[in-house]
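One chain of protein is taken out of this complex; the other chains stay put.
Going in written order, the chains are labelled A, B and C, and every chain counts its residues from 1.
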Amino acid sequence: MSGNSIGQNFVVTTFGESHGKALGCIIDGCPPGLELSEADMQHDLDRRRPGTSRYTTARREADEVQILSGVFEGKTTGTSIGLVIQNTDQRSQDYSNIKDQFRPGHADYTYQQKYGLRDYRGGGRSSARETAMRVAAGAVAKKYLKQVHGIEVNAYLSQLGPITAQNVDLAQVEQNAFFFPDVSQLEALDEYMRDLRKSGDSIGAKVSVVATNVPVGLGEPVFDRLDADIAHALMGINAVKGVEIGDGFEVVNQKGSEHRDLMSPEGFASNHAGGILGGISSGQPIVAHIAMKPTSSISVPGESMTVQGERSEVVTKGRHDPCVGIRAVPIAEAMLAIVLMDHMLRHRAQNSDVHSQTPILGMR
Amino acid sequence: MSGNSIGQNFVVTTFGESHGKALGCIIDGCPPGLELSEADMQHDLDRRRPGTSRYTTARREADEVQILSGVFEGKTTGTSIGLVIQNTDQRSQDYSNIKDQFRPGHADYTYQQKYGLRDYRGGGRSSARETAMRVAAGAVAKKYLKQVHGIEVNAYLSQLGPITAQNVDLAQVEQNAFFFPDVSQLEALDEYMRDLRKSGDSIGAKVSVVATNVPVGLGEPVFDRLDADIAHALMGINAVKGVEIGDGFEVVNQKGSEHRDLMSPEGFASNHAGGILGGISSGQPIVAHIAMKPTSSISVPGESMTVQGERSEVVTKGRHDPCVGIRAVPIAEAMLAIVLMDHMLRHRAQNSDVHSQTPILGMR
Amino acid sequence: MSGNSIGQNFVVTTFGESHGKALGCIIDGCPPGLELSEADMQHDLDRRRPGTSRYTTARREADEVQILSGVFEGKTTGTSIGLVIQNTDQRSQDYSNIKDQFRPGHADYTYQQKYGLRDYRGGGRSSARETAMRVAAGAVAKKYLKQVHGIEVNAYLSQLGPITAQNVDLAQVEQNAFFFPDVSQLEALDEYMRDLRKSGDSIGAKVSVVATNVPVGLGEPVFDRLDADIAHALMGINAVKGVEIGDGFEVVNQKGSEHRDLMSPEGFASNHAGGILGGISSGQPIVAHIAMKPTSSISVPGESMTVQGERSEVVTKGRHDPCVGIRAVPIAEAMLAIVLMDHMLRHRAQNSDVHSQTPILGMR
Partner (left out) sequence: MSGNSIGQNFVVTTFGESHGKALGCIIDGCPPGLELSEADMQHDLDRRRPGTSRYTTARREADEVQILSGVFEGKTTGTSIGLVIQNTDQRSQDYSNIKDQFRPGHADYTYQQKYGLRDYRGGGRSSARETAMRVAAGAVAKKYLKQVHGIEVNAYLSQLGPITAQNVDLAQVEQNAFFFPDVSQLEALDEYMRDLRKSGDSIGAKVSVVATNVPVGLGEPVFDRLDADIAHALMGINAVKGVEIGDGFEVVNQKGSEHRDLMSPEGFASNHAGGILGGISSGQPIVAHIAMKPTSSISVPGESMTVQGERSEVVTKGRHDPCVGIRAVPIAEAMLAIVLMDHMLRHRAQNSDVHSQTPILGMR
């Protein structure tokens, strides 16, 4: 495979550039009989959609997804599902600024070097616009996991620059434009973002994602452990520079007696492991965190060079998110859901007939 | 694939349990014509080998690797390379302690639940003993990368519990049993470990791994980005709970003007990105960090339960590493080398004929 | 992967049903820098297109392909190529005939049983209409192979029922509606088909496909031999029941002294092997043959059963090809081209740097 697919039994393959005709994807391996319509995907697409608040890019895209195949009379048929989203707001703008030079911190230089040419319009394939299709595919996985297995996947913004969520109230997440779970800091966030916009700069963020009601047993040691595949999927989101499972980097200074989650017939006493032991889900909530870098699309001038190798200064104009972490919330959910869906099918392939799966622990 | 393989064009598949007859692996896709002997792998195997210092497990294994196929008259033939290491020190011990109960923080519970049965001897397949074969396969990748492309991969212990390397002197790494790059803290480490052993507890650690002289262009967007595949490979090492590329979680509180690496015809001015932009190597050093949890194999008693679901208390006896981060150093190198090798071949498949690969930047 | 993808380094994934909104595919792994436009695919699509002669189905489809991504300023960018063809002639017809019963010899029964439901309109996903996207993807492979490596792939109808091509003149193939290489039998074919249509029956056929100028060295033993992958790709075409390489089933009664192709510095003296030895291309033309069954969509009544398990009699009305072998000619070319393209990239991945590839034989 050449990089545009993820998964083994539930496989998502995407195409599309920021300013091309359309974005699309194929979902291969979705079980038959699942009720599915465009509306099931549109909710998450709208959450990711640009232009919905003053904290994100002003680009206007309806992001209306269309199902082209794989669904008949309202149900999935087990055959491949083709999805497409037309690009509508591709302003015919002047690209001379980015055509001939490399924006520092961007993929311009590496795409040019790898492929010898690049679609420079809006970042081409390297644009986060591509993640719209991941969100659509993730919505299918989320619906299946919820309906058939009762699994739920929820993400939220846990930190934006210096502002950290102190209380995590998931009920708040969808009530504000930041997907922030701590209502007491919304004003501080608003103020921070206003100042940031004025300065023309951008800021990093941390996103947390949690899956609940995951059964014990998902994950295929030794290389395709559940945590390894989650790391692959989350690190593959644009701008992500770090992935943690459970306590993550805090474990560096933990003792074994402190870190290990004690067990009893009533269940686990804690969840430092983030729901994964030996690469296999333990039945506890799966917890992951990602670090999102500040976007390099800023209006602060920066030293760079032209495609011809000459010194230049870059100022990125146009419509950009000052904090890409905000819109990454539905993307992180989608990627975790896709991984869980794939591992659910993989687990089922190998383990459905020989032994019972009744978990020993009472608690999950 | 069911989880025991990694890579697409350079594929490593392993087998073997901690106390089984042997460990083994198949390397599929190694280019022909590479000079290869057991000695090329033995050096790294010896670095990972147990029983070499008082800071690691006392288990004695020669870890002598044997090449069974794929090499003829001293050179790889392009066919699959079979490797095997016999297990020699499998003390016929009393396993009743771990047979009937789940050690907290271990994979005992998840393996039992996933598979309905488990090889409990020494942790079976979930034991880090399995990583010996990764180190052997990684040594093949390292030799090829060095010889054909001049790429070097080096890891070191950057933190052990509260003790952090302040100065990173790679020349020191192979001079001490900790693979620690800061000679000024070796005494503190020694003292810390002595106290730790006495307490019967264990400690977490951080390992850093760097690849230099990597050409620009490795990585296949959008899902098989180089950073995503590195995260997959590193998170797949036993006990790893977090992976960072470049500045990692520090980016959460960085501004765009601070994070982006400025460029000029002389090269990049910094390397916050850790050598990867848009999922493609930039020609700068690849830098990654991993968080290793403290092993749960400690003699501090802990609450747990039996396979029958009854309450119990566990004390893990036997020979265990108080800090698994130390021996993870050669493993991290191996995994990064395997990923780079695989991406080198993938890149070559698609990009060898259409355009020149001459990097524009003078500096790497 | 769940079945809708083919290839490893050059990967084609398709979607779409006979009477759905659209057909589509994603080509992943096409090298950058190839000049590509819709016109490059349209020629082969027109060759496969229904409704072009009185020997094929009367369904009218323009089969106009649209490139949605992966091409910029007329050249491939190395990113995934999204293609789509709108279905236009989906007559709103009465499907009650096939909705409730299984047409004998069709996939109706197996789809219903496998998935528990099926898109019965025009055969849904099991319709050969799906092969339009293979032809589009194959055209990309053909263009690349021709332009970069000078490889040509040509197929023809070698037998239609009792009528066998005695002389193979490739120059004739595109001059008649049968893709038949023996002009002396065109009248007999025309007469045979007229009689067949009158009888409401269908007939089998044999299609041959040849690739010339293939370099020595393509194919990855032991399971992904070139011949094994060709067999996979050709047997995967609708209605194919047999695949031969070179002399095929004639070898059963051949002696070794008769079959082996003698060699000399001038080249091979014969090509019984069909251009493949030990699963690797020899530099001679690759020759394959496929057996196409007669379509089961005939108006001769046949015993069958309903979805409810009751006895019934089926008469398939509608627009169908009396010999599906005719339109299979461009499909066979496409599939062979896709396999060769994939193996060219795989070969390049592993073998580009260690040894020279200069063939020893003067002749190909």
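Here are a few things to note about the model shown:
To be clear about the criterion, a contact is a pair of C-beta atoms (placed from the backbone, for glycine too) under 8 Å apart; a residue touches a chain by one contact, two chains touch by 3 or more.
Here the structure is a predicted model, which means the values were calculated and not measured.
Considering the full assembly, B:125 is the residue among B:125, B:241 or B:272 that touches the omitted chain. In the full complex, subunit B touches the omitted chain through residues 1-5, 8-11, 13-17, 20-24, 26, 28-29, 32-33, 66-70, 72-73, 75, 77-82, 84, 114-119, 124-125. By the touch criterion stated above, the residues of subunit A touching the omitted chain are 8-9, 29-34, 78-79, 148, 221, 345-346, 348-355. Where subunit C meets the chain that is not shown, the touching residues are 1-6, 8, 14, 102, 104-107, 109-117, 125-126, 130, 159, 161-162, 201-206, 216-217, 219-225, 227-236, 238, 240-265, 269, 273-274, 276-283, 291-298, 300, 302-305, 307, 309-311, 346-347, 350-351, 354-357, 359-361.
We take it that only the chains that are shown with their structure count from here on.
Chain centres here are C-alpha means, and the one lying farthest from subunit C is B. Between subunit B and subunit C, two chains of identical sequence, the interface residue sets overlap for the most part, with shared numbers making up over half of the total. Between subunit A and subunit B, the superposing rotation on Cα atoms measures out at 180°, rounded to the nearest 5.
Centre to centre, using the average C-alpha position, subunit A and subunit C are separated by 38 Å.
Subunit B and subunit C have Cα centroids separated by 45 Å.
Counting only residues that touch two or more partner chains, subunit C has 8-9, 29, 32-33, 78-79.
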